[in-house]
Each structure stands twice: as C-alpha cells, then as structure tokens.
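Here the complex is missing a single protein chain, while all its other protein chains stay put.
We just call them A and B in the order they show up, numbering each chain from 1.
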Amino acid sequence: MSGFKMNRRGLLKTSAAVGAGLAMPTIFTSAARAYTNEPSGGSVTLGFNVPQSGPYADEGADELRAYQLAVEHLNGGGDGGMMNTFSSKALKGSGILGKKVEFVTGDTQTKPDAARASARSMIEKDGAVMITGGSSSGVAVAVQALCQEAGVIFMAGLTHSNDTTGKDKKANGFRHFFNSYMSGAALAPILADNYGTDRKAYHLTADYNWGYTTEEAVRNSTEAMGWETVAAVKTPLAQTDFSSYVAPVLNSGADVLVLNHYGGNMVNSLTSAVQFGLRAAEANGKQFQIVVPLYSRLMAQGAGRNVAGIFGSTNWHWSLENVAGDRYAGTNAFVQSFGEKYGFPPSQAAHTVYCQTLLYADACERAGTFNPCGVVEALEGFEFDGLGNGPTLYRAEDHQCFKDVLVVKGKENPESDFDLLEIVDVTPTEQVTYDASIFGGELGSCNAGT
Amino acid sequence: MDQIILQILNGLDKGSAYALIALGLTLIFGTLGVVNFAHGALFMIGAFCSVTLNRILTIGYVPEGAEAQSVGGFSFGKPKEVPYVEYWFGEATGQAIVDWSVPLSILFAIPVMIAIGVIMERGLIKHFYKRPHADQILVTFGLAIVLQEIIKFYFGANQIPTPAPEAFVGSFDFGALIGMDPGVIIYPYWRILYFVFALALIFAVFAFLRYTTFGMVVRAGMADRETVTLLGIDVDRRFTIMFGIAAAVAGLAGVMYTPINSPNYHMGMDFLVISFVVVVVGGMGSLPGAVLAGFLLGILESFASMREVIELLPGVNQVVIYLAAIVILLTRPRGLMGRAGVMED
Partner (left out) sequence: MFGLNAKDMRSLVFVALLLVLAPILLNPFPEGSPLAQFNAGYPDLMQRFAIFGIFAIGFNILFGLTGYLSFGHAAFLGAGSYAGVWMLKLLTINVIPAIIISTLVAGVFALLIGLVSLRRSGIYFSILTLAFAQMAFALAASVLTPITGGETGLQTSLNDPRILDGARESSNIPTPSLFGLEMGDSWQLRVGDWLWTFNAGYYICAIVALIGFYIAIRIFRSPFGLMLKAIKTNQNRLNYTGVSTRPYMLACFVISGMYAGLAGGLMVSMDPLAGAERMQWTASGEVVLMVILGGAGTLIGPVLGAGFIKYCENIFSKINKSVLEGWFSVFPDGMADFMVAIVYPFVGKGWHLTLGVLFMLVVIFLPGGLVQGGQKIGSWVTGRGRKKSAGAATTTPAE
C-alpha cells in the first residue's frame, strides 16, 4: 500500500493520461472557478433543505410548497405573487440573471447532522449556489456554518433562536424570521395591557438553546414591565407528557404560565395545562393566564381548542393585510396565489421561505452576479417593502431582518382549520430593535469558496 | 405534602401508560421471546383508531344552500359539512356521539387491534421464533417504520387533537376527598379515568391468564413449550391469540391516551425505548414485574421533575429513568421480578 499517496500533481498527470485514452477529456480543478458552483449553462440551481420526516414534516411540506411557488414566479409562471408588490423591481420573471431557476430538495430530518449531509450533497453533487430552509434553530445554525465554509449563501427558514444571527452569525447567512428577543419585546406591552403589570409568572422552558434564549427574552421584557418571575423549570426536549411539570403550577403562587416550547412540546404542554384546569382557574384573585411566546398555525392545529384566548407572537399571518391594512401589502397577493395553487392559506414558514427566495434572487439581480460576496453586499443594509411585513431592513451588522412583529391570540370560535389565530396587535419595528452587539458572535467576512 | 401527593398521583397516571405498554410487550417479548420493535407502532395505531373513528363519524354532507366559508376575504376549502350521524339521529344525539368518539373507539379498536396482531404474528413473526434476536429486531423495526409511514401518508406528521368528551373536561378535587383544603390537589378527570382503565385492563389480563383454561395452557406453554406441545396441545394457535391480545392491550393504551396528548405518527417511537427499559427493569418474563416497574418509573419520573429536585440536581429529570434502570439492574441482576435464563445469552 506504500504506493498510495496523495499528490496533486501526480494525480493530475495520471488523470490526464487516463483521460487522453478516452474521448475528449477536459480536466477541471476546483480552482478554475471564481466561486463555488458558479452556474454554467442556462440554469441555476437552488437547494431547498426542509424537514420531510420527523415531527416537523408538515411544516417542511408547507415550506416546499412555497419554494415551488417562488420558483414558478421567478421563472415567469403563475400570477407573479409578491413579485408584483415587492418594492425592488429588479426581478422580471425571467429567472435570475437570465438563467432559469431549478431546484433540488433534501430532508433535514430536523437533525443538524442530517441537515448538513443533505446540504453538502446539494452543494457537492447538484451544484446548488444557495441553500435555504429548515424548521429549527439547531439546523439553521449548523447549515449556516456549513454554507459559510463551503462558500454559498444560506437563507434561513424558520429559526427563532437569538443565536442564529447572534453568537453564531455568519457572513454568508441571512435570516428573515424574527427571534426570541423580538418576541419578548413585542409581547410584553400587550401582556401588560391585557393582564396588568403585577403578575407572577411561572416559566416552563424546553431544555435547549432556543428555550434558553426565549425564556431569557420573555423574562427580561416582562420583568421590565413589573412582572415577577416565580420560577423557571426546564423540561426535557424529548418529553411528551408534561403533566408532572404542569401539576404544581397552580399552587406555586403564580398567576401566569409561560410555555417556552415549540412544536410538539408546545402542543403537549399546552394540552396538559388546559387539562389541569389552568385556563379556568383563579390565582392571587386574578384569572389565570397562559402565554406561548412563539406560535405557528400547525401548532395551533395540533393543540385544537386549547389555544383559544392564548397570546403569542408570530412572524406573519395570512390575514395580516386585511386586518392591519395596506402597510402590509403583498400579503394578499401571496395568499391569493398560494391559495389558488394549493387550496389553503400559507403558513408563516411558507411566507418566510418565499420571501427568502425572492430576496436572494433580487439580490443576485442587483449585484449582477451569483457570487456570494456580491449577494452579501447587495443584501446587507437592504431596505425593502411589499413582502407582506411592511417596511423591512436586512441589518448589515448581523444579517437579521427588522420588521413589525405580530401579537396573536388563539380564536375562540374558529371558522375553519386555517382560521385559528387572530391578530391582536402589531408591534412596530422600533420597539423590537436591539443593538447588534448584545448577543456577541462575529460575522466574519463573506466566503465565495475557492 | 400536597406536592408529594400530587406527584404520586401524576406518577401513577404516567405509570399507567408505561405499565400497559410494558404489559403487552412482556406478553410478546418476555414470553414468546420475540424482540418486538413494532410494539410502539401498535400503541400508535391504537391511538389512530380513535382518530379514524372520529373521522368516520364526522363524514357529512353539505346542506343545501351552504356556501364555502370565507375567511378574511378569502374562501378556502369546501363548505361546512353536517355529519351524517346528526342527520340520522338528530342534532343532539349526533353531536353526543361525535363527542364520545374516543370512548367509543375502544369498541372499534379491540377487533381491529386483535386482527392486526394476529395478521402480524401469522404473516411475519411466526417465521422468526427460531431466528436470532438480531433478525427479529431488523424485521420488526422495518415493520414499525412501514406502519408509521403509512399513518404519516394518510394523516400527516402534525399532531391531531382528539379531545375527551365534555363530561370529562375538568378536574377532580382529590385534596378535598382526603380532608385537605379544596383546590390544593386537583387532578383532571380523564387522567384519573386513564389510571382506572389501566388497572382494570391489567386485572383483566391477569385474570384471563390465571383463571381460564386457555390462560393456564398459555402459562404452561411459556414455561415449557415443548412439553405442552408433546401433550398434544396446539400451542402455536394460542400464542397467536396471545399476540393478538398483546396488540389489543397496546392499542387500547393508545386509544385512551389520545385525549392526554394529541397523537402523531411518531408517538410510538417515543414510547419504544422507555417501554423496553420498563420491561427489562421489571424482569424478563414477569408480567407483574412489568406492571410494577411501569408504575415505579412513572412515579420516579414525576418526582424528578419537581422544581426543588431539579434545582438540587440539574438535569436529573432528563436521566432519572435510565439512572434508576442502571441501579436496579446492578443490584438485582434480573430486574425486579425476572426469571433466570430468559434472554440472558
């Protein structure tokens, strides 16, 4: 085995020799390209990396629908959706930079390892220039780091932890979704208005990174309003029955329960809380209340009637333009074209990934290249409107979007499966903006690959 | 004090699910010697029996003149349907039937689960009695994945709310019953019902094995299959039926569990590991051991999740079951009530 040695020149020589014997060989080394996966030919490939198995598979399926719709619109099909309302008019419906948009899909399984494997396969095998999607912060942080290393752009899907654009931020990664800090900042005033300022809160927190940042954000902003935090108990991520955590709440002296849970955790803990009569109970002479910092429609569907009257925050809701007016133009256009194609309204995850795809395409057009460094430059500090969230800024310092945050409440009498949440208020951007340095981390510089 | 009583109640309630699943698993795993990785899937299918029945009961027609619901200026989907049961039995009765769909599913689930169990045993497991445990793991794991994916294909991956009947919403004031201040220890009716139901089912299974001739033969067959066969008794057929019963026990545990946690296709896998731990801690081949271990681990888990305990030992709520399993297996080599020689090599 001593003859086996990695030697670049030797290998190239043998390759050439082997190749010469066969028909018309051409040898490429990776250094021949200006940046990773520079598209050659008439098409460009995007990688849609969403959970297709595991508990978030339905959320992933909704993301995939939105991606397909976005690709259709970019290639000039359909009614154009939010491309018509988008403030930047660089997109013409002729693909991106004249190249037809194609896509590949992969399964993140909501596991960082699997998500990275799937993303690497898209980059290495399919030549994707941009990776997007996902339904958890663990996956987003892992894939973002991978894209930074590989020299492609990452447009995050549903990820809510402060870390994604905080301590784990990367120059090649961008997040349209809001985060824990914004949830806390948006919720606190509404909670104070509705439940008063002398409340005692009991936190149940999922025992992992997202749970920590969410608990911290909600605690800080509610305590600033005068609330007191009685206790904060961490619950295992794999927990399915939360009764033993919920049972002691009623006699703990608290009168508000904050569930820092997402997905199945939230559905199950909320179901337990309602079973134990917390919705109907009184404590400290007040009506007991439950708060869920991060809501999604799929969770609301899973929890059924239990969500009625419970406050939470969300990135976007399909009824936004009808409820809150023209400021949120784009919403109706998107709901219209999504609803027409699939027969039901899009979820916030679908909206986010649709926006991300359009924003990426638009940035390429404005930069005039697919080179990640050009795209980063075009997206940094980019201000836009007409994508359903009102005026929005992609902040240069941490690649986080800043826009209005919705405070929603579970409907008492929903008319359909999609009409589970009602918008209570929209918190303006200024109230949820924070200093970019508070979460630490370093952006680094853009990486275009070899 | 009240906290401790509350957590004991909670442990019994949690333990009920563990005990029921472990009971069924012990019937298959501890006695027939088949490592059944599809047992969690049987629990999940039981839960989906109640979802299915609810779907069947709410099949409806569109009343004349009804229009598609319009929400916020958009109209999505079909107009609201009126279930046929309301049309046939009148509105009040019809709504009551739909409301009681979870308890009604018990009647629906028993034959379905027995049939699934029998088909599984006759069609697949039967051929694996003499194969190595490794092969049994592979084939039952494959089966579990297939069953899950079928459910996922039809019902999606999201959780499906299946509420308990109105009559069971609310809580029972347990504190008042034992002379404490009212409102100090309250416990949801449905969870108490789950505990009672579990006890009844466990006793039924034990009584069946203890007091019927059939049960006697099965027990004899577990102890010494060869001798019983030599006596001219068809043990295979009885084992098939036992497999059906085990599937039904798992399925019923699933049906009754749906109002506690909304089911999804993955819920069986969540219970799989824990149920194996329960069976082994209880001791291989011991039905009372499985039940005892189920309740014991349930109570331990509840105590470990108390705030005071977590503050003292951070993370203990994450590992208590496994820690207990290690301690028990090191101090009692064959679990709590295990027999020597069962699956020890």
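General remarks:
Going forward, a contact is a pair of C-beta atoms (placed from the backbone, for glycine too) under 8 Å apart; a residue touches a chain by one contact, two chains touch by 3 or more.
Computed from a prediction, not measured in an experiment: that's the story for all the values here.
The missing chain, though absent from the display, is touched by one residue of A:37, A:88 or A:118; that residue is A:118.
Of the options A:83, A:96, A:142 or A:204, the residue whose C-beta touches the omitted chain is A:142. What chain A contributes to its contact with the hidden chain is residues 1, 4, 6, 8, 11-12, 15, 18-19, 22-30, 52-53, 57, 60-61, 64, 103-107, 111-114, 116-118, 120-122, 124-125, 137-138, 141-142, 145-146, 148-150, 161, 163, 168, 207-210, 212, 234, 236-238, 442, 444-445, 447.
Listed by residue number, the positions of chain B touching the unshown chain are 124, 127, 131, 133-135, 137-139, 141-146, 148-150, 153, 269, 273, 276-277, 280-281, 284, 314-315, 318-319, 322-323, 325-326, 329-330, 333-335, 343-345.
Simple rule for what comes next: only the chains that are shown with their structure count from here on.
The touching residues of chain B, counted against chain A in their complex, run 2-3, 6-7, 9-11, 13-14, 17, 69, 71-74, 76-77, 152, 156-161, 163, 170-171, 183-184, 186-188, 190-191, 260-262, 264, 266-267, 270-271, 301-302, 305-307, 310, 314, 317-318. Residue ranges of chain A in contact with chain B, taken from their complex: 53-58, 207, 231, 233-236, 238, 240-241, 243-245, 247-248, 250-252, 264, 267-268, 271-272, 275-277, 280, 298, 301-306, 318-319, 322-323, 332, 335-336, 339, 343-345, 415-419.
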